[in-house]
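All protein chains but one are shown in place.
We call the chains A and B, going by the order they appear; numbering starts again at 1 in every chain.
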Amino acid sequence: MPVEPLPAAAGLGGSVQVRHVDAGSCNGCEIELGQAFSPVYDAERHGVRLVASPRHADVLTVTGPVTVNMAGPLRKTYEAMPEPRLVVAVGDCARDCGMFAGGYGVHGPVATVVPVDLQVPGCPPEPAAIVSALRRLSGR
Amino acid sequence: MNRVAVALCAALALAGLGASAGLVLPARWRSAAVGAATVAAGVAGAVAGAAAVSGTGWQVRVAGLLPLAGVTLAVDALAGWFLLLVGGVAAVVGVYTVGYTGRTGRGPAARGALALLPLFVAAMLLVPVAGSVSTFLLAWELMAVTSLLLVLSEHRHSPAVRTAGLWYAAMTQAGFVVILLGLAWLAAAVGGESFAAVRAGAAELSPLVSSGVFLLCMAGFASKAGAVPLHPWLPRAHAEAPSHVSALMSAAMVKLGVYGIVRVAFDLLGGGPRWWWLLLGAVGAVSALYGILQAAVATDLKRLLAFSTSENIGLILLGLAAAGLLAAAGQLAGAGAALAAAFLHTANHAGFKALLFCGAGSVLHATGTRDLDQLGGLSRRMPVTTGLVTVGALGAAALPPGNGFVSEWLLLQALLHQVPAGGTVLTIAAPVAVAVVALTAGVGVATFVKALGTGFLARPRSAAAAAAIESPPTMLAGMGLAAAVCTGLAVVPTVAAPALDRIATGLRVESAPLHGSGIDLRLAGIASSISPLWIAVGVVGIAVGFAAVARAAGRPRRRARAWDCGDGPLTARMEYTATSFAEPLQRVFEDVLAPEQDVDVTHSAESAYLVRAVEYRRRLPDRVESRLYRPVIVAADAVGRAACRLATGSVHRYLAYMLTALVAVLVAGVLR
């Protein structure tokens, strides 16, 4: 099933290395994200790999409404990535704070902290949706 | 008078001039004058050495200079090698001294301390050229005394210096006594005290005498060389002496212990039975392994370098042992290769260790500390020093294309290629020796990565390190000279081939052990070869090529905060220190190093489950010292105290002792 490549990701040339930041999620999205790399969905066959350091990453996946305490670390993680760099907001919370909107510890959606290139809606999003979003970046 | 004589006399005269300049001149000029005289004496000594290794011999006997025996000097290729080595090191250190001692006029720049420096060099130049037992002993003792006084230059600075001086004095004098006994026995047995007479008469010696002489001399020389277990003075004296003196001692003086072993065992005694060499090899293997393990866990930069000296001496002794063993088995080609390895390693070690001790001195000069856990961040504050120390560390770690690698390669070749005719002992000993060399090399790399990585790189761990500035040009020039010599030895080691040929011929093993067509390094009788020049050009060329292409084609580098997991910032306290770097190695070799650790937990007053403070302490004492020397010192101390009871100060008692002694002598006389 072909996907429509994201123009901003053209420079990646079919290789996407992902660093994940949980900015305050309930961990539902993390479970789905973990499934995306499991044998069933296997994001690796589309040229996507999780890495251990933002220095190695091209793409930052962020979940959850950004809490006050995670706003700084999220920004620092983004700054620690070499250009070109892309951000994928995974889940409804990352998009608009979801059910946590207005909470006293919530800073705001991901886009208020770092520029977001792609959003994956859902609470939580299905692994297939995450994989297809990542495929738009790798173009494969 | 030939070239050797002229150069040697010039060296001694210049050293005397330097000593008097040190005594007479005002503090402002003193360092420069003494440094210049040391350089000149060193260069003259090296010229004499170069002439001697290229075939010019010289012998002289001055009867009137010493009562009874006179002074005999004899220069051959073997002596020339060590003259060259001592002279070269003195030249390098002389340049360095000018900047290091400075114009303060105190400590190492005091009148006496500076005046002694050229005298020390002169004594070291005299040791290899001594041609008789009495001359040798005189030069040896002169060297010991001058170096002892130099070690004590900063005795006001800390009690550790005085302790180091005490250890060095006791061990060097004990060593001297043993050598004196050995050589006197030898001279008495052959009925002549000139080396020529000894050499001629050695064949008729009984095995008891020659083995006794060998054991006595080996013990004395090995203690001067810093071989384990006769090493405890070395890490103390090298660490506490001013750095230019440490450099002279570690790079030059310690090698004269090796010279002593070669002169007595190979030359005067003309080789010996197998067990001599197995013993020497065992001492070498233990020195190499124990030395490098202690260096790997040391956090004091100069102590680390001192233990690394023990390690390198161990490798040299291993080479000598292999040479002796193979010569005894009649495999002269292998013996030649082993001897070449040992000699080349003396030169290589002199080069990189002079450089590294001077580097440690520069660090001490700039920061006031030699504790690696307090250093760091020097690569951006002292870039030239860091670069030069890197050259030395590359050699000391025996990595290609450093100079230490070439001699370790030779040593491995000598050990690898003699199996078929060797018999059971060699079949077992050779792989064990190879494993020892390999483990030593491996731990050596870890040691010098630690020294360089924690001492010079990343962030400074103390205010003193943060305030460091680059050393004055004279210090850098001295180190640069040493680095140039190291590079030369690393890239074209074949320059030493003619000298090694003459030495090997003189010691009656295969001549021309080392040869090469300019680029390739080959060994007589062994099919292996390497080209150090190609390796160096390859590594440097390809690395520069890749860096240049990547730089030209890629984006520019951007400085960013070190990745701190989003929190931070990272502080110097979070960096790995030398202690933490060595922790895995310390754990792996726990049985050998036997660290002492204790953990004190202070509980909160309210509850035993709440901890207020945890204190962790770890010490790594030198186990040989605490197990072997402490009991001896305690026993000697007890005997001394017991002897005090004999001398109470009462005149009556002393008269009674005298009467008893007189009666005893009379009775003995009558009974006979």
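Some points to look at:
Following the convention adopted for this analysis, a contact is a pair of C-beta atoms (placed from the backbone, for glycine too) under 8 Å apart; a residue touches a chain by one contact, two chains touch by 3 or more.
In this text, contacts and distances are computed from a predicted model.
Per the UniProt record, the chain missing from the shown structure is "Formate hydrogenlyase", taken from the list "ABC transporter ATP-binding protein", "Formate hydrogenlyase", "Carotenoid 1,2-hydratase" or "Phosphate transport system permease protein". If you put the hidden chain back, the residue from B:R587, B:H603, B:R618 or B:R653 that touches it is B:R587.
Only one of B:A225, B:V445 or B:L489 touches the chain withheld from this view, namely B:V445. Annotation: of B:V98, B:L138, B:M249 or B:A397, B:A397 touches the absent chain (contact as defined above).
Of the residues in chain A, those that touch the hidden partner chain are 11-15, 17, 39, 42, 44-45, 47, 49-53, 55-56, 58, 80-84. Chain B residues in contact with the hidden partner, per the touch definition given at the top, are 376-377, 379-380, 383, 397-400, 405, 409, 412-413, 416-417, 419-420, 427-428, 430-431, 434-435, 437-439, 441-443, 445-446, 448-450, 452-454, 457-459, 519-520, 526-531, 534-535, 538-544, 546-547, 550, 553-564, 570, 572, 574-576, 580-585, 587-588.
Throughout what follows, only the chains that are shown with their structure count from here on.
Chain A and chain B have centres, each the mean of its CA atoms, that are 59 Å apart. The part of chain A that touches chain B in the complex is made up of residues 21, 53-55, 72-74, 76-77, 79-80, 82-83. On chain B, the positions that touch chain A within their shared complex are 555, 558, 560-561, 563-568.
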